[in-house]
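This is the structure I want to talk about, given as structure tokens.
Every protein chain of the complex appears in place save one, which is left out.
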Amino acid sequence: MSPDFLYFIETVLNGLMSGVMYSLVALGFVLIFKASGIFNFAQGVMALFAALTLVGLLTGQVPFAHLIHAIFGVEAQHWGAGMPALLAVIGTMVVMIALAFLIERIVLKHLVNQEPIILFMATIGLAYFLEGLGDLMWGSDVKALDIGVPSGGSFWWEDVTREWAAEGSDYFGMYIDKLDVTAAIVAAVLVVALSVFSQYTRMGRALRAVADDHQAALSVGISLRTIWVIVWSIAGFVALVAGIMWGSKSGVQFSLSLIALKALPVLILGGFTSIPGAIVGGLIIGVGEKLAELYIGPLVGGAIENWFAYVVALVFLLYRPQGLFGDKIIERI
Amino acid sequence: MLYREAGDFKTSYRADQQTFPIRSERILFWAFIVAAFAVVPFFINDYWEKSVLIPFLVWSMAALGLNILVGYCGQVSLGTGGFMAVGAYAAYKLMTAFPEMNILLVIVLSGGVTAVVGMAFGLPSLRIKGFYLAVATLAAQFFLVWVFNKFPWFYNYSASGQITAPERLLFGVPVTGPNSPPWATYLVALTVVFVFAWIGKNLTRGRIGRQWMAIRDMDIAAEIIGVEPLRAKISAFAVSSFYIGIAGAMYFTIWFGAVEPTEAFGINQSFRALFMVIIGGLGSILGSFLGAGFLVLLPVLLKNLMVGQLGWATDIASHFEIMIVGALIIFFLIVEPHGLAQLWRLTKEKLRLWPFPH
Amino acid sequence: MAGDTARLAEDTFPKLLLRNAALFGDRPAMREKDLGIWQTWTWSQMLEEVRAFSLGLRALGLQAGGKVAIVGSNRPRLYWTFAAVQSLGAVPIPVYSDAVAEEMAFVLKHAEATMAVVEDQEQVDKLIGLAKRLPKLKHIIYDDDRGLKNYDHTTLHPFDDVQDSGRSLAKADAGVVAAWEKHIHEGKGSDTSVILYTSGTTGQSKGVMLTAERCVGAARDTVAFDRLTETDETLAYLPLAWVGDHYLNYAQGMVAGFCIACPEGPETVAVDLKEIGPTFYFAPPRVFEGLLTQVMIRMEDAGALKRRIFSYFMDVAKQHGEAILDGKPVPFSARLKYALGNMLVYGPLKNVLGFSRIRVAYTAGEAIGPDLFSFFRSLGINLKQLYGQTEAFLYVTAQPDGAVRADTVGLPMANVDIRIADNGEVLFKSPGMFAGYYKDKAKTKETLTKDGYVMTGDAGFFEADGQLKIIDRAKDVGKLKDGTLFAPKYIENKLKFFPDVKEAVAFGDQRDKVCVFLNIDLTSVGNWAERNNIAYASYQELANHPDVLATMEKHVRQVNADLAREPQMAGAQIARFLVLHKELDADDGELTRTQKVRRGFIAERYQPLIDALYSGKNECDITTEVTYEDGRKGKLSARVKIRDVERFAANGMKEAAE
Partner (left out) sequence: MSLVETLPASQRDILLKVDNISLSFGGVKAITNISFDIRVGEIRAIIGPNGAGKTSMLNVINGFYHPQEGTITFEGVPRPRMRPHHAATHGVARTFQNIALFRGMSTLDNIMTGRGTLMKRNLLWQALWTGPAEREEIEHREAVEKIIDFLEIQHIRKTPVGRLPYGLQKRVELGRALAAEPRLLLLDEPMAGMNREEKEDMSRFILDVNSQFGTTIALIEHDMGVVMDLSDRVVVLDYGKKIGDGTPDEVRANQDVIDAYLGVPHE
């Protein structure tokens, strides 16, 4: 195999893996949109918030330390001891569930039957709020997150791939980050778990029913509000997973919340309501982006990853407005 | 309760269709305008100019533009920041390429350039609807900012990558650059906003405005009764971008004087404009002003309170600020999803019926 | 007197129209809410419209002395028709638009109308249905063409077509216009200007003939009285065929040159009133009563704070409002409070009712409750009373500004001569006095005294301040056995002004004392009962409640105290009363369909109760046959309690009760 071809494969593999990460975020969107018709812009910030909380718990930060200092003059940054990773993850999950509960209580309950744009704006408001809250609670400095997820390049894979290159070529093997591989596996497990959950549990069926028809959901015997809390909790869980993965990779900081923007093209490509769409869309975007960077980037001066995915999605939509997995729209009047 | 409408009747359609059909409102409005033009300039200082009035006017302009697209035509856009950037860079290129050009003409032409770009990005709206379109407009946002970063031609190959507005005079008074007196920049901004708010009102109350609203309310029925979707949507994108382009041009020329695209025209600006439109009131000219006023004044007030009064560190204050802004947005959406303009309308209705409750 | 006005230059309405067009050419003469806005005609435009129509009518064959029926609601074109017909020396005859075919046939036949100008399809259909009985009716002209497109148009003409033919005549020959105007100038004040048919409650209606100079003369006096000018504005919503509309709007409008606004339709009067905000306004008491009820009901729904503001300032108005309106001295603090109230309550309230601009408002037709009257006056609305009738071309007395009372109808107008006959009947001679009933010499003679006064049929007397007080229909006024004047309606009205009292029936003619039956108002008393936790199952039970009886006794005593203050009436105070065990009902024949009590019938039906009242018993058993809503008949038995009431000496001192 020629090095060029190997580069290509490497790019595709990396693309697939970052695509999985996109899918992970997109999944959170899809879950909420499917169950409540809300385009939850706060999904990215939820991931940031989850990661911040996790780091805070791990390192034993005192919440609102700066604020307390500003108001009471008490200087206390740390409790002095952190938490074991597993406990911290569970603790964060509890926080996310509480958050879901509060969101339903304080926000969504009052916005039932509002137009989608209003709900969308509310989630942007929520995003602002959580961003401010996260920073206020845990500080806005960049933090490292390490809960033992393996990271760094895989030497084994480098060795394996070096063998593939044509004899005598100047090829040093493929670089694959272990973290990405882990993320891909976790994401795959998550997707399978969610599918099983929605297919085979009563709650899951209720969630699917609510997507089609609110009345039908009620007849299953679960209140709409409960369903919303559950959905937002699951979305919180997905956010936590995404937060761990992205946070481990590039540190916990404000830019983490921008991964939401990465997920949006995935959404329009895969459709707002399709879980497989989110997966396949994520993979396509991930691969497309990496390839474009490799082959088109140099032509236009690079740094195209910010918008390339959007343009891909846009062009695709023009051809197929209903997305990858949507049904053909027949307009009626 | 201030209303005295008995005897204020209309004998012609012209009178019936005027912007302020109630006499007392008309008087109030003009009193307000006269005060804005003839009184405020005598009292304005640097702080009020740069922190309150110019930001208010520039953002009002952007909100007006976005409201035309979202509020009147029903096409959600998240690309406002990008379009503002187009306006700003168009103004920069025009100012540097034609140093003799009148600054007002520069501003308007920048709007024109943005309108053309906006139309191009509006084309997908013919096929794509709702959130799909909203997300698609993000393509414009990211793409445009990238373009202005990437191609040095746009910033005249300056080393910093920034663009800086050269000084331009209007009637012999500098209105851009560091030497411009506050009253002059204020008057320029006020005049531009006043004229285009008036034009915006004209457009929205006439045939075009009704066609936009028809598309917004029920696009299929609109097409069947003779509204051509292409024209209606593209014209909304054009007019909207025109306004946003002017806002961007003013943002750059008379407000900041020097900008760098990623920060000044990032996606947060897009959201900001959208907040203004939603909090102010979709489909309302007045709402655009109210929304802009609210979101411009609120941070100023919060900052004064927390940093000035309580003496907190600025980073804590700014975290608090976005928290409060977020919370207030949610609060407003819950209390009155149709915005401040609707609150105003309801209050007005109440006052017109006073002392009766309904 | 009538003769004085003949000297004036313009003694007919068409002459006034020409004058107004010359004098106020660009000022609005008429407005109509149509197609969403107030379409407006200036005096010169109105002259043109009238002229075109007049010429068109002449082309259709209308000549001097011809009669033209006008049927419809208040439309500018129908007002123009009056002037257009009068310009030709012909006589307009307005007919009530809600008249049934039978009535309409009578009037048109009696008047020998050759043409009819009507509003719309409804009226056209009525007239076409009557065609066989009205052989003299040659042409029907209609205003609104809706639904009429496919009718046979041999004798049917759209208003526009008639005007167009008039316009083309004027265009073809300039002399036509000049001749038309010349003809107007040749018109005499003694010509009949209009014939108004009274809507006779009994018997056939009579055509009241009014001459031009008298109409104009009367209107001049009242226009001067209230200083009406071309800047005033009224809303024309009263029936065209009623003398009130013809006088207040058409005649006064022509004389003063003010603008008449026509509402969009009968159901939009309230909205249109609010828009126009008239400066001159007339409404019968029941309209004001309806408004007050509406205000109170709507205020009920207001928040607590608003209600408190409202009631506080209404109290201020009650105390000082009328005094301020009448220009009497009022303490400065009260003025201040009133000014604040005006900003917060009165002003907005007048605004929502459409009364902001009113300079002069009148009410007439029946007695108005003093509280009701005061309510509107205390808001600063210059509401006054007047008295008159068709035969007088509306009014002979009216209250001047600053001398307004709820219980009188004012001073005689300028040039009006009023005399009270021995039996209490009011007689008058006035500038606007009618010329006689059309084709009915006998009736005319019956109505006039030998020396030429008109008998009004109303009984009344002059108060010390010279104001006329009307107490009853002359034929209903009786005498007690001791010769004291007994005016039942007067007493009944006083009782009915209490919101608790729905109906009252007074007896006393040819008896030794006055006794009354009362009906409580179930809504009002029911509310009171609810507030005081008094349970009741029926009207009868509530009517018999001791507390209710006590309240009624208080009301009756109050009426007696009032009566005692009036020398003429003091002798006819109420001695005893009872509250009837059932509501008087038109279905049982106790009320007329217009809700007036039939005193004679009631006396017969409740003979045992009357006997008990006059025999001094304290209670009485009675069984009455009643008709239920579904038409079934049933019997109602009750024991009715009778109460004596304190009476007062004429000077206000107590007199020993019998």
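Worth a mention:
All chains are identified by letter, namely A, B and C, in their written order; residue positions are counted from 1 within each chain.
We adopt the following convention: contacts are C-beta pairs under 8 Å (C-beta built on N, C-alpha and C of every residue); 3 or more make two chains touch, one makes a residue touch a chain.
What you see is a predicted model; the values in this text were computed from it and never measured.
Note that of B:Met213, B:Ile324 or B:Leu340, the residue touching the chain absent from this view is B:Met213. Of the listed residues B:Glu228, B:Glu263 or B:Glu349, the one in contact with the hidden chain in the full complex is B:Glu228. Taking the whole complex into account, chain C touches the unshown chain at residues 34-36, 146-147, 149-150, 264-265, 267-268, 271.
Looking at chain B, the residues touching the absent chain are 12-14, 17, 199, 202-203, 205-208, 210-211, 213-214, 216-218, 220-229, 235, 239, 283.
Everything below uses one rule, namely that only the chains that are shown with their structure count from here on.
Distances from each chain's CA mean to the overall CA mean are smallest for chain B. Here the spacing of chain B and chain C, counted between their Cα centres, is 59 Å. Chain C has its Cα centroid 79 Å from the Cα centroid of chain A.
Chain A and chain B have centres, each the mean of its CA atoms, that are 33 Å apart.
Shared interface positions of chain B, i.e. residues touching 2 or more other chains, are not present. Residues 1, 3-13, 15-16, 352-358 of chain B touch chain C in their complex. Chain A meets chain B in the complex at residues 39, 66-67, 70, 106-107, 110-111, 114-118, 120-122, 124-133, 135-136, 140, 261, 264-265, 267-268, 272, 300-304, 306-307, 310-311, 313-314, 317-318, 321, 323, 331, 333.
Those residues of chain C that touch chain B in the shared complex are 31, 36-40, 233, 274-277, 295, 298-299, 301-303, 306, 309-310, 343-345, 347-357.
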